[in-house]
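Before we start, here is the structure in question, set down as structure tokens.
A single protein chain has been omitted; all remaining protein chains appear in their positions.
By letter and in written order, the chains are A, B and C; residue numbering begins at 1 in each of them.
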Amino acid sequence: MSGNGRPARSKASEEEVPNRVNDFAFKIATVNGTGSASANGLILKVIYRMGIPVSGKNVFPSNIQGLPTWYEVRVNKSGHVARMPRFDLIVAMNPSTYSQDVSAVESGGWILYDDSWPLSKSLIRPDVTYIGVPLARICVEKFAGARARILMKNIAYVGALAALIGMDKEIIKQQLEETFSHKKAMLDSNFKALALGYDYAREHFAPLPIQLEQVEPDGEYIMMDGNTAAALGCVYAGATVGAWYPITPATSLMDNFSDLCKRFRTEPDGTRRYVFLQAEDELAAAGMVIGAGWMGARAFTSTAGPGIDLMSEFIGLAYYAEIPGVFFDIQRTGPSTGMPTRTQQGDLLSIAYASHGDTMHIALFPSSPEECFYLSVQAFDLAERFQTPVFVVSDLDIGMNDWRTPRLRWDSAYRWDRGKVFREAELAQIKTFARYLDVDGDGIAARTLPGVSAKGAYFTRGSGHDKYGRYTEDEDGYQEVVDRLVKKLETARAVLPGPVIERKAGTVAGLVCLGSSELACREAIDILAERGHPVDLMRLRAFPFSAEVDAFLRQHEIVFVVDQNRDGQLRTLLVNDTSVEKAKLRSVRHYSGTPLSADHVLKGVLPVLEPISDDAAGTDVSEPSRLPA
Amino acid sequence: MSGNGRPARSKASEEEVPNRVNDFAFKIATVNGTGSASANGLILKVIYRMGIPVSGKNVFPSNIQGLPTWYEVRVNKSGHVARMPRFDLIVAMNPSTYSQDVSAVESGGWILYDDSWPLSKSLIRPDVTYIGVPLARICVEKFAGARARILMKNIAYVGALAALIGMDKEIIKQQLEETFSHKKAMLDSNFKALALGYDYAREHFAPLPIQLEQVEPDGEYIMMDGNTAAALGCVYAGATVGAWYPITPATSLMDNFSDLCKRFRTEPDGTRRYVFLQAEDELAAAGMVIGAGWMGARAFTSTAGPGIDLMSEFIGLAYYAEIPGVFFDIQRTGPSTGMPTRTQQGDLLSIAYASHGDTMHIALFPSSPEECFYLSVQAFDLAERFQTPVFVVSDLDIGMNDWRTPRLRWDSAYRWDRGKVFREAELAQIKTFARYLDVDGDGIAARTLPGVSAKGAYFTRGSGHDKYGRYTEDEDGYQEVVDRLVKKLETARAVLPGPVIERKAGTVAGLVCLGSSELACREAIDILAERGHPVDLMRLRAFPFSAEVDAFLRQHEIVFVVDQNRDGQLRTLLVNDTSVEKAKLRSVRHYSGTPLSADHVLKGVLPVLEPISDDAAGTDVSEPSRLPA
Amino acid sequence: MSSIAKPKILTQKTERNALGLTRLDYEGGMSTLCAGCGHDSITAAIVQAFFEMALPPHRAVKLSGIGCSSKTTAYFVSQAHGFNAVHGRMPAVAAGANAAHKDLTYIGVSGDGDSLSIGLGQLCHAIRRNVHMLYVLENNGVYGLTKGQFSASSDRGSKSKYGVPNQEGPIDSISLALALGCSFVARSFSGDKEQLVPLVMAGLKHRGFAFIDVLSPCVTFNDHEGSTKSYTFIRKSRHEVTAAGFVPIQPEIAATYAPGSVQSVTMHDGTTMYLRKVAEGYDPTNRAGALGYLREHADRGEVPTGLLYINENDPDLHERERTAATPLRDLPFESLCPGGEALDRMMDEYL
Partner (left out) sequence: MSSIAKPKILTQKTERNALGLTRLDYEGGMSTLCAGCGHDSITAAIVQAFFEMALPPHRAVKLSGIGCSSKTTAYFVSQAHGFNAVHGRMPAVAAGANAAHKDLTYIGVSGDGDSLSIGLGQLCHAIRRNVHMLYVLENNGVYGLTKGQFSASSDRGSKSKYGVPNQEGPIDSISLALALGCSFVARSFSGDKEQLVPLVMAGLKHRGFAFIDVLSPCVTFNDHEGSTKSYTFIRKSRHEVTAAGFVPIQPEIAATYAPGSVQSVTMHDGTTMYLRKVAEGYDPTNRAGALGYLREHADRGEVPTGLLYINENDPDLHERERTAATPLRDLPFESLCPGGEALDRMMDEYL
């Protein structure tokens, strides 16, 4: 089909472009609050059910209704489903963003738009093909009522898409049936709209060269977002107190926790084996977690950057008074309020050393919904074992987008680790109880719980205290305790989840990343391998860093450190917390608010491995630019 | 005199110990809230007036009345008046701390105590001399009323001390006259008490070998605490809005500001050219500073670590929305509430990267009351020039103790730097105003003030904005602004107060410190020089660090970094913010809550320069112990 | 009483006020709120009040926190500086700005989450300081921007969009403001511009902290059956106490009312405000009385609206602090810096 820019009316012919099966990306541009979200979710689910590795990234505005919103879908047979910023097809349903959407499609690509109204000349690109479907007109003809017409238009474009890229119509129908099993009328009009879009496209256009083909679905995978998985982790870990203050993108974690508890922790008569506290703000939420943790319950909160700021005084208290608690930070784009509906890894430094004075905190870095589940369970064990706040550092991309992730499994032999807690039995063994005494040299002192025994009673305070828990302003009494805190974290360092390392033969360079950067980094590493640059991968799962992390860094002449933040915060942590010298740590950074893509990584890495580089890319691997050359 | 431990009644003879003039240290142990504070202040002032370099360190409890408190005085003819933890003489006026006080005196030293009651055998040390003066008894005999007797006992020990170590009686009297110029009765009883103590001591004991001798007083010096000097700086800088929430040791800065404003900024009719706002908490105080700074007034707050935590969300807003404000952090011992009346440099990291997301802040580090004055003035200029929060990082030792510091001078030619502010004139020159547009490449955009002109009106927000100040969620629009913020701080880096560097001939090692560490470091460096180890000194005055700082680090094979915190926070900042590799940065740390002494520095440095070291000391120069070996 | 239709007098966009400005000159950016959101009606009322009072746009200062409601400061008077602070912390920013410049017109807009949850302490203390500003709490009983959680003003038993009843008791901002001695306390409804516009004008005139709680339904998350903050529920539960006829009502107009049914309040700047008393014998200058009256009616499930309490004689922050006539931020350096000699003299005291 000719890229003459004239809307393609004739049947497009396949010759020109070789068929690309299960390997392309497209973007759907709509307006939020119009029902497009469910239509897009439907598309993702259907492709997923066809057994094809797929990802969907929701790029939505920080408001409730009426602003532009996008949904980016990538299918990739070899499982590379990190964000793909180059789009073969745009479904342009929002006239207010036509121009930017038109320019976003790759040369040779397609634009599916609503031609109920003609397209302005200025939007015509010679190198792309326009596929006009009069969705609005059709829906106005076939449906009654403004609301139905708006909603059904979404299903109609799903139909058109199905026809054009080969989405399985039967699976779509199954999906709709599951969704509207109890809403017959809705189901019918959905079917109708689906058919309208599908038939019109079939009639007027040949299927596009980018096609979906069903493959054997892999039962080992599920489609889930990270906040749901993390909430499941909290339930499975036996957390009973969830305290929070609403904030995007952390809210859905708590919503899921409360839904799951209604399902798994509520008696028929309505009594609950959990408490769900919506606090008045993040300071209070942190205080509630600490109060409950001190009392001996497993407690947690979920928040984002601004909440971490507000919690920092309490975090320092928990660190110094040694109180367990789990803090989820679902990172969003900062600083300040920043872009609440965009992603970033910008809170690493804030979390590692949160609160004034000498502090240091345990942080876990899930890289997928699957890991959100397993690491949240571990977080509670670690918090109680080390009697300190533990952070689970996720982000908007993992937390709020549906990911294709391995099916979650549970080892029924698992029992929680409550750490060193002296109950009456243990107290009977000792003469007097000393709260902050390290008897076995691991830096961890035993604690007691209120209400158990007078013998175990002690006074908890954030002010100076000695190893007996007594108030002190004495040099040695004070120092002995803060020195033990260092020792305690040294003990933790060795038992925290280690890095995931993948080595290739004959590599010189290593690449380090954490969290949601993993997929893009793996894809980049495969591409690099094809180009003859074998690179080892180390994905970090915890801070402080283990000896293994240190070794990996020492073993490589060049180490690329991938950061989804401006200042190379992961690199800074590696420099501070390992023995490696920083010169060889090359910073690769992406921080515009979108999820990381392999392109971003390559842009940072290639100029070093293939020195004939363009400058633009070059700057990206310099040390974070605030460091003098 | 024999060190037989029997209380010395016979005239002590000078032979045994060579006379030590103007070079010794003593400690006064009393109970707080009993009037000893003013007596101790009197002693310090008198010695100072005798022209002798002297320092007094107040070691007080975090309560109001009835607990042990100490006052440490050091005199040193060559001007080394950093804390001296080895005491030649103890004035033991608090029986409840007798035992620890007795053990605190150096062998061969003296203990002045109240022998109205006999001393328990267990307190007798054979190697020290006991000087008993029946202060209580005398006062009970000569004064009426419990209160007078308690107060006068303090003046009586001043008298005894005067006789024993040669404090000038006339100067004492002058001082008392100045203080009680309007309280004849008080003056008389003070004179009486003074004489009582003095005469008794003269009669029963010979002057001790540690003696004070008047020298030509140096008019170039004054005796002042850092919080007073900083407050003066705020007044001279033209700050009009002071907002705060009370917290030790930051409170006296605000008290001084309000007193100074009553004096310099208040009309006879009571109208004021300032506003003093006691906020409901630190969050509000920060908000008020930001509101006033945004409106175009010079505004500041003074707080300590816990306050920095609570202000961190607002600090991030000011950084990103680019609003000037000056934040004083008078550091105390952390973490958490910690030891509010002890000193530390534990907030360096918290301040440098305060708030979530990518942030970085300008910090100034005064090392003396004198510098508290000059650097606070500069802080306001920098805050407005760079439209960002500027921190003045002091500590309890500088802030609350009286220091012998150079007389403050003022260049009457000085005018404040308001930075790039477009008023009607400038606005007339341009077509439309774009708040965050960097026209001249220094990373600084011009701002406008509310109420001046409709043309300059713009919307300030902590959410995503582009260079025109418009709300944005666009990748490029967002990134352009945060990248400029980096550039802005790069511009600042070059103009911030540079390091103070002192080089010696043929040095291999360098020593880096900041703030209240300076005096102890200088003393240590002199001692090292005597022992044949010439060491260069670099005292930092600002963060981010300049090229000069970088160069100094590169020029030395070994660099000792002195930190008054557990985790080597200054070292961490140097590693993050300069090009130097960390291996050569040897951490020297002291963090027990007391001011740094030369002993602490030597304990860290000597084992490296004179490798026959004991391990204990050895550990101190390892990298902060949380780094894997 | 529609929330969209504008009073006749303003249908002509071209109409000019005393400053020769049109209504357009007081509008702001295009709203991004949901169609039908109560907040947009309040925005319209604010625009109208500014226009009618003929305030110079650039002398206004708009402040807010974070939330749908807090976004609205961008939707009116675009020629004025605006400031979206952080969530719940606008009062402190306003106090600081006002401290630095006493002569501008300050208007703060907030939501029930912003003001009564995270920001409760700051709101209470701004009231206590009697910061000279108009504070509009756009009260929808829900967290709109974070998608429908209950707020501290949600009534006990009020149902969420998903049918869950609220367990906590509400914080009634009006009793709170009265208990704290707020010098101007009013309540209105976004759907009643006839009442709201004059109240906004009165609030802007008030010397001190003028607090207006405006019931403002969230059509997306809290306008359903079972919600006590829905359009329908509010319409039937509200009960007008006083109607502040402000600029429009001149003495002669006031005279047309039945004797005793109009009460005049002299504002700090000398102008007079006429209050039409709707409820028998309600006296908005008697705090104790007001409190009792309100609680009584609250117990009857009625929501009294109108100007509920006013006290023009409570000194504001600047009178208490006795600040100079010139706004602090405009004072010249010379009048602030004591200079070299003064320092030199002072140093002698520290010798």
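The rule we apply is simple: a contact is a pair of C-beta atoms (placed from the backbone, for glycine too) under 8 Å apart; a residue touches a chain by one contact, two chains touch by 3 or more.
What you see is a predicted model, and the numbers here were worked out from it, not measured in a lab.
Engineer: Which one, A:Ala156, A:Leu194 or A:Ile290, makes contact with the chain that was left out?
Structural biologist: In the complete complex, the chain left out is touched by residue A:Ile290.
Engineer: Of B:Thr337, B:Ser355 or B:Thr405, which residue touches the hidden chain?
Structural biologist: Going through B:Thr337, B:Ser355 or B:Thr405 one by one, B:Thr337 is the residue touching the chain not shown.
Engineer: Pick from A:Val241, A:Met254, A:Val482 or A:Leu553: which residue touches the chain that isn't shown?
Structural biologist: That would be A:Val241, which touches the missing chain.
Engineer: Considering the whole complex, which of A:Ala25, A:Val73 or A:Leu277 touches the chain not shown?
Structural biologist: A:Leu277
Engineer: Need a quick check: the contact residues on subunit A for the chain that isn't drawn.
Structural biologist: Subunit A touches the chain not shown through residues 49, 217, 219, 222-224, 232, 235-241, 243, 264-265, 267, 270-277, 279-281, 283-297, 299, 313-314, 317, 407-412, 414-416, 448-454, 457-463, 471.
Engineer: Mind pulling the subunit B residues that touch the left-out chain?
Structural biologist: Those residues of subunit B that touch the unshown chain are 33, 61-67, 245-248, 251, 278, 280-282, 306, 336-337.
Engineer: Just checking the interface: what residues of subunit C touch the absent partner chain?
Structural biologist: Those residues of subunit C that touch the unshown chain are 117-121, 124-125, 128-130, 152, 167-169, 171-172, 175-176, 178-181, 287-288, 291-292, 295-296, 299, 314-315, 320-321.
What we mean here is this: only the chains that are shown with their structure count from here on.
Engineer: I'd like the Å distance between the centres of subunit A and subunit B, where a centre is the mean of that chain's Cα atoms.
Structural biologist: Their C-alpha centroids are separated by 45 Å.
Engineer: Roughly how far is subunit A from subunit C, centre to centre by C-alpha average, rounded to an integer in Å?
Structural biologist: 40
Engineer: Can you list every residue of subunit A that touches 2 or more other chains, as numbers and ranges?
Structural biologist: Within subunit A, the residues that touch at least two other chains are 61-62, 306, 336-337.
Engineer: By the touch rule stated above, which residues of subunit C touch at least two different other chains?
Structural biologist: 84, 86
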